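What you see is the complex with one protein chain gone and the rest in place.
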Amino acid sequence: MTAVLGVGLLALIAVSALALVRTDDVTCQTMALSFYGLLLALMFFVFRAPDVALAQITVGAIALPLMVMLAITRMKHREARRRKEKEPS
Amino acid sequence: MKFPADYPYFVAAWILLCGLYGIVRSKHLVHMVISLTVVQSSTYVLLLAIGFRRGGYAPVFAGLHTGARVVDPIVQALMLTDVVVETTVVALLLAMVVKAYEKGGTTSPDDLRFLRG
Amino acid sequence: MNVWMLTATVTSASLVPCAWACLRGSAERRLVGLEMTGIILTILLVLLLMARQRLPFVDMPLTLALLTFGAGLVFARFLEKHL
Partner (left out) sequence: MKRSHRLWLFAVGALGMGFVYCAGARNLPPWGQYRGPYGDAIAQLAVYERHTTDTVNAVTYDYRGFDTLGEEFILFSAVTGVMLLLRPEKQDSGGKRDEKGGNPASFRDRAALSETVQMFTTAIFGFAVIFGIYMATHGQLTPGGGFQGGVILAAAPMLLYIAENTEAFQRIVSHPLVEFLEGAGAAGYALIGMAALAMGAAFLTNVIPLGTTGDVFSSGTIAAISACVGVEVAAGFTLIIFEYLREILSQKKNEEP
């Protein structure tokens, strides 16, 4: 039964990897990245690697998308500020 | 190389090629960094497929008798290191992306002309 | 092979619609899919550890429950305010 679960999960991971890199909008991609990380964490757990699954839950599903989101936020914020400074002149 | 027995190895290769494809067609530097994480996740699948052992227990002996047959802990330690290093690399790359945007005003890898000279 | 494992295998099929929601469409739609994935995955991890009789692994669903709650709120707030 583990084999059925594992094989299906690997197929889902392969599909999501392709969908993840084919997404162009980075904000949407952040959500897809988090989903991909969660899938990888489940795969680690199914294949008996609980330590790595825990690291992947904390890092791949939470910390990485959060960092990407913070970087996008900062770039958007900088853009808005630049536009505001340009306006009065 | 038979198909059903070596299925995870093919998945690892597929994920690696997907990530490289993302890097090649990328129009945004953050998109490129995310594609790089996809490339790196292929190594997890590969290492996991190598270290797996059918019918083995997870290598944690809490509530398990010590003679039990477990999957390989060394490969899992390698993967743990891999996950950690991936995070640090992504943090540094994202900081570089932010800085490149602030200095150059663009996020497209094709427009990074100001790097020349 | 026991009833927990069977339940886990059947439950994992519900990840497919989550993938459908998460991998296409707008950012809000993806966020909804992500939240659903977190919930399903928490249940799935509990079912798997019951299937293998490894109760010490309950740390993992706990972490997931805590972090998906926090991450969902953080994403929602950032989508609302900054993006």
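Chains: A, B and C, in written order; residue numbering restarts at 1 for each.
Everything below uses one rule, namely that contacts are C-beta pairs under 8 Å (C-beta built on N, C-alpha and C of every residue); 3 or more make two chains touch, one makes a residue touch a chain.
Keep in mind the model is a prediction, meaning the values are calculated, not measured.
S.K.: For the chain that was dropped from the view, give me its touching partners among the shown chains.
M.R.: Every shown chain touched by the left-out chain: A, B, C.
S.K.: Spell out the interface residues on subunit C facing the chain that's missing from view.
M.R.: Within subunit C, the residues that touch the unshown chain are 56-57, 59-60, 62-63, 66-67, 69-71, 73-74, 77, 81-82.
S.K.: On subunit B, where is the contact patch with the chain that was removed from view?
M.R.: Within subunit B, the residues touching the omitted chain are 1-2, 5-9, 13, 16-17, 20-21, 24-25, 49-54, 59-62, 66, 70-77, 80-81, 84-85, 87-89, 91-92, 95-96, 98-99.
S.K.: Please output the residues of subunit A touching the missing chain, sorted low to high.
M.R.: Residues 49-55, 58-59, 62-63, 66-67, 70-71, 73-74, 77-78, 81 of subunit A touch the chain absent from view.
Following the convention adopted for this analysis, only the chains that are shown with their structure count from here on.
S.K.: Based on the touch definition given at the start, go ahead and assign the chain network to line, ring, star, complete or other.
M.R.: Contact pattern: complete, every chain touching every other.
S.K.: For the chain pairs A-C and B-C, which is connected through the larger number of C-beta pairs in contact?
M.R.: Of the two interfaces, B-C and A-C, more C-beta pairs touch across A-C.
S.K.: List the centre-to-centre spacing of subunit A and subunit C in whole Å, with centres computed as mean CA coordinates.
M.R.: Distance between chain centres, rounded to whole Å: 13 Å.
S.K.: Could you state the distance in Å from the CA-based centre of subunit B to that of subunit C?
M.R.: 21
S.K.: Quick one: which residues in subunit B touch 2 or more of the other chains?
M.R.: Residues 57-58, 60 of subunit B touch two or more partner chains.
S.K.: Which positions in subunit C are in touch with at least two other chains?
M.R.: In subunit C, the residues touching two or more other chains are 57.
S.K.: Which residues of subunit A touch subunit B in the complex?
M.R.: 7, 10-11, 13-14, 17-18, 20-22, 24, 26, 29, 33, 36, 40, 43-44, 47-52, 55-56, 59-60, 63-64, 67-68, 71-72, 74-75, 78
S.K.: Show me the residue ranges of subunit B that touch subunit C in the complex, using the header's touch definition.
M.R.: 57-58, 60, 62-64
S.K.: How about subunit B: which of its residues touch subunit A in the complex?
M.R.: It is residues 7-8, 11, 14-15, 18-19, 21-22, 25, 27-28, 30-31, 33-35, 37-38, 41, 44-45, 48, 51-52, 56-60, 70-71, 76, 79-80, 83-84, 86-87, 90-91, 94-95, 97-98, 101-102, 107 of subunit B that touch subunit A.
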